[in-house]
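Missing here is one protein chain; the remaining ones are kept as they sit in the complex.
So, subunit A:
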């Protein structure tokens, strides 16, 4: 159980990127009326941004 929790918290930044940053980004894109590049939908753009940033934070151990 403890190991499973450790694993979840280790990848939490990635989960946060997909689960929270992605939809926040999508809503911001819609709110700002910006058209994402490559004809991506706002949610697809949010998912790419959120998973990349969350993945970076998971590997680096910092959001910076």
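The rule is simple: a contact is a pair of C-beta atoms (placed from the backbone, for glycine too) under 8 Å apart; a residue touches a chain by one contact, two chains touch by 3 or more; residues count from 1.
Definition applied: contacts and distances are computed from a predicted model.
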**Complete:** Of the listed "Sugar ABC transporter permease", "Cu2+-exporting ATPase", "Beta-carotene hydroxylase" or "RsbT antagonist protein RsbS", the name UniProt assigns to the chain that isn't shown is "Beta-carotene hydroxylase"
**Asked** Which residues does subunit A use to touch the chain missing from this display?
**Response** 5, 8-9, 12-13, 15-16, 19-20, 22-24, 26-28, 31, 57-58, 61-64
